[in-house]
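Removed from the display is one protein chain of the complex; every other protein chain stays in position.
Every chain is named by a letter (A, B and C) in the order it is written, and numbering of its residues begins at 1.
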Amino acid sequence: MSQLDDLMRDLVVANRILSNEQVVDAYGHISVRHPDNPKRFFMSRSLAPELVERHDLIEFDQEGEPVNDKRQPYLERFIHAAIFEARPDVTAVVHAHAEDTLPFGLVSTPLEPVIHSGSFIGGKVPVWDIRNKFGDTNLLVTNMMQGRDLAQSMGDGSVALMRGHGFASAARSIIEVVRLSVYLPRNARVQMNAMRLGGKVIALSKGEIAARAAGYKPNSPETWRAWEYWATRAGCGDKIGKPYKSPANKGQRHTSKGRS
Amino acid sequence: MSQLDDLMRDLVVANRILSNEQVVDAYGHISVRHPDNPKRFFMSRSLAPELVERHDLIEFDQEGEPVNDKRQPYLERFIHAAIFEARPDVTAVVHAHAEDTLPFGLVSTPLEPVIHSGSFIGGKVPVWDIRNKFGDTNLLVTNMMQGRDLAQSMGDGSVALMRGHGFASAARSIIEVVRLSVYLPRNARVQMNAMRLGGKVIALSKGEIAARAAGYKPNSPETWRAWEYWATRAGCGDKIGKPYKSPANKGQRHTSKGRS
Amino acid sequence: MSQLDDLMRDLVVANRILSNEQVVDAYGHISVRHPDNPKRFFMSRSLAPELVERHDLIEFDQEGEPVNDKRQPYLERFIHAAIFEARPDVTAVVHAHAEDTLPFGLVSTPLEPVIHSGSFIGGKVPVWDIRNKFGDTNLLVTNMMQGRDLAQSMGDGSVALMRGHGFASAARSIIEVVRLSVYLPRNARVQMNAMRLGGKVIALSKGEIAARAAGYKPNSPETWRAWEYWATRAGCGDKIGKPYKSPANKGQRHTSKGRS
Partner (left out) sequence: MSQLDDLMRDLVVANRILSNEQVVDAYGHISVRHPDNPKRFFMSRSLAPELVERHDLIEFDQEGEPVNDKRQPYLERFIHAAIFEARPDVTAVVHAHAEDTLPFGLVSTPLEPVIHSGSFIGGKVPVWDIRNKFGDTNLLVTNMMQGRDLAQSMGDGSVALMRGHGFASAARSIIEVVRLSVYLPRNARVQMNAMRLGGKVIALSKGEIAARAAGYKPNSPETWRAWEYWATRAGCGDKIGKPYKSPANKGQRHTSKGRS
C-alpha cells in the first residue's frame, strides 16, 4: 500500500479509538495532512467518529474547504486548516470536548503535565477564549480568522484549551496526536485529584518533559503497543497494519528510551 | 409515514437513548405532544425507558389521564401535562433523576451553563422545592396542582431542578429535549470540577447563550449527527429515519452555525 | 410454584442484580429468611454473587451454621443470622462493600437521605466500629457475638455502616433490600458532591421520609419496574416471575403513592 493508503487506514482507526477511549462523542474530529501536498488535509465528513469509514474521508484545501466534495463537512474544520497552516511540523490535529479537560478552561489554574504519560502536553497549557477577540459567539471556530487566532494561542506547543468548549491538539503523526489526546484527560483528572488532597502538587520538570520528548519515537514498540491495544478495544484490531519496524523479525531491540 | 408515526418512532428511540446515556434508569420518562391535538400527549406506560416499545405508548389528556387505556401509567405524568399546558411552545418534556444534577438541588449554588453543549440550559437553573407549597410529601409530583407549581417555577426556561429528586426539561422537539437532558449532567460535572479547582469559574455569557440558541436548528446535520450516534450506541440505529434534510442528496451545506 | 420456590428464584436474581449494579463484587452477600421457619434463612455458598445459581443456595440455622450442608459458607454469615434474630420484621439482609458508602464510615459526617430514592435509608446512618468492643481484628464479623453487636447498632433502622469495611442493610422483602442497597451508594455520592459545593446541604425531612415509607408497597408497579429493569440489565430478565399483581390484567391502577 502507498503511504496515503496507510494514512487513510490509520485515520479511520484513530476515529474509532478516540471515540472508544471517550475523547470524542458525537462531536470532535481528527485530521491528517496530505503526505504529498502539505496544503491539503483529510478528515471525515460530518459524522460521529465512531461511525467513520474510509469512504467518509474528505480532502480539504488550505482554507478548510472540501475539494470537489459536496458532502457536509464539520463546521469547525477551520481549526485543522489553521493549525496545519501555522505549523509545518504538524501532521495530525485533534479537536475534542473531553469532559475532564474542560474545568481547566474555566479557571485560572493551568493544566500541566503531572504524570509521565502526560509529558507530551509539553508544559502549562494555554487557554484560548474566543470571546477575547470575537465577542459573544456560539463558541465554535467557524472561519479561518478564528482558527488562526486559536493556532496562534497554541504557539509552538501541542495543546490549547478552548474556554467552555474543548481543546485542540497537534503532533507530528496520527499515533502521537491520539496518544496525547487520550492521556490529556487522564492527566487532568490526576491533577484535579492531587490538588484536592491539599498542599503542593509536584509537576513534571522541564528537564523531564524534554527527556521524554527526546526519547520518544512514534514507531517504537512501546508506541505500537498502545495503538494495537486501543484499536483492539475499539473493535478494529484487524484494521491496523503491521508495526512499522517489527522487532521480532529484525532481531532489534529498543533498550532504554520511550515508555513502558 | 405520517408525522405521528415519525414522532412515535422517535419517542421510542429517545427512551432508549436516555437510558443508554444514563439520564434515566428504571425511573424517568419522556413525552411528546400530539401533533394534531395540542391538548394531548404521548408517553410510555409504567416501564423502564430501556424496555419501551411502540406498543407501550399511551395517549394522555390535558389533565394527565390516559385516554381509553387501562394500563398502568407513570405516577408523575402530571409533570408532563402541566408543562404542556403552561408552555404552548414546548413539544417534548423529560423528567429524570440523573445523578450529577442532584447536588445542585441541595445547595444554594446555582447550576448554570459553563460549556457550549450546556448552553441550552439557558441560564441559572431554578430549583423547585415541593416542600415550599406542599409540605412533607413523598417528593413525587402526583397531581396537577403540584405539576403546575413546578411548571411555574420553570417559567419560560428549559429546565427546573427538583430538590432531592431530579429535574424537568422542556424543548420544542424530541431531539432537543434529549440533547439538553444528555448534556445537563455533563455541564453539572464540569461546573462541580471547576469550582473545586478554586477561584472564579467563567460561565457562558448571556450573549453566547443567545448566539447559540439563535444558530441552532433541530434538523441540522450537526444535530442529526448526535441523534444517529446516540441511537447507534443504544442499539437502535436501525430504528431512526433519514435525516430530515439530507445534505448529501441536495448538495446543500451548512456553513457557520450550529455545533461541531 | 410455592412461596419458597419464588423466594429461591428471587434470591438468585438479587445476587445477579447486586453484582451488576456494582453493590457487591467478589465479596458481599444477600440472604432471605425461610418463609416457613423464621429461625432459618437461605444464602449462597461461598461464591461471587454474579456466579450464584439456585443449587448454590444453602439453608442456615439461627446461629449462622449450614443445615446439613458441607459446602463452604461465607465467613460473615453471622451478620445475617444476628440481624434475623434481632429483627422479626426483617425478611432479607445484604452485606456489601460498595465503594462510595465507605468514606462515611471513616469520618464523623453522617450519611443521611438527601434524595428521594435514598429515603429508605431512614435517617442518619449509624457507624458500627468493630474495634470498639473487639479490639484489633481482621474487621470481619466471624461469630454471633460480633454479629449481635452489629445488629444492636442497627437498632430498628435499615442500615448500619461498618467502619473500614462496608454496610449491612435489612428490609421486609428481597426487592426492598436490593433497592435500598442499590440507591445507598448513589445517595452517598450525591451527598458528597453537594457537600463539596459548599454551604448547607438540604436533607430529606423526617416527614418526607415517613411519607415515602408510608406510601411504599414492595409489590407496586413502580417497584416492579425497577426489578424488571435491573434483572434485564443483569442478563436474567427471563428468570423473574410475573409481577405479584398484574395491574394490566386487573384493570387496577395505582394513583398517587410510590415512586416514579
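Following the convention adopted for this analysis, a residue touches a chain if its C-beta (ideal position, glycine included) is under 8 Å from a C-beta of that chain, and two chains touch if they have at least 3 such contacts.
Note that the structure is a prediction, hence the values are computed from the model and not measured.
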Omitted chain's touching partners, listed by label: A, C
Option from C:F41, C:F60, C:Y74 or C:F167 whose C-beta touches the chain left out: C:Y74
Of A:V32, A:A48, A:L75 or A:V114, the residue in touch with the unshown chain: A:V114
Touching residues on subunit A - with respect to the absent chain: 114-117, 119, 186, 189-190, 193-194, 196-208, 210-212, 215, 221-222, 225-226, 228-230, 232-233, 247-248, 251, 253-260
For subunit C, the residues touching the chain missing from this view: 25-27, 29, 46-48, 50-51, 70-76, 97, 99-100, 102-104, 106-109, 129, 131, 135-140, 142-143, 163-165, 192, 195-196
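Quick note on the criterion: only the chains that are shown with their structure count from here on.
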Copies subunit B and subunit C - rotation angle from C-alpha fit, nearest 5 degrees: 90
Distance-maximising chain from subunit C - centres being C-alpha averages: A
Inter-chain centre distance, subunit B versus subunit C - centres from mean C-alpha coordinates, in Å: 32
Per-residue multi-chain contacts in subunit A, two or more chains: none
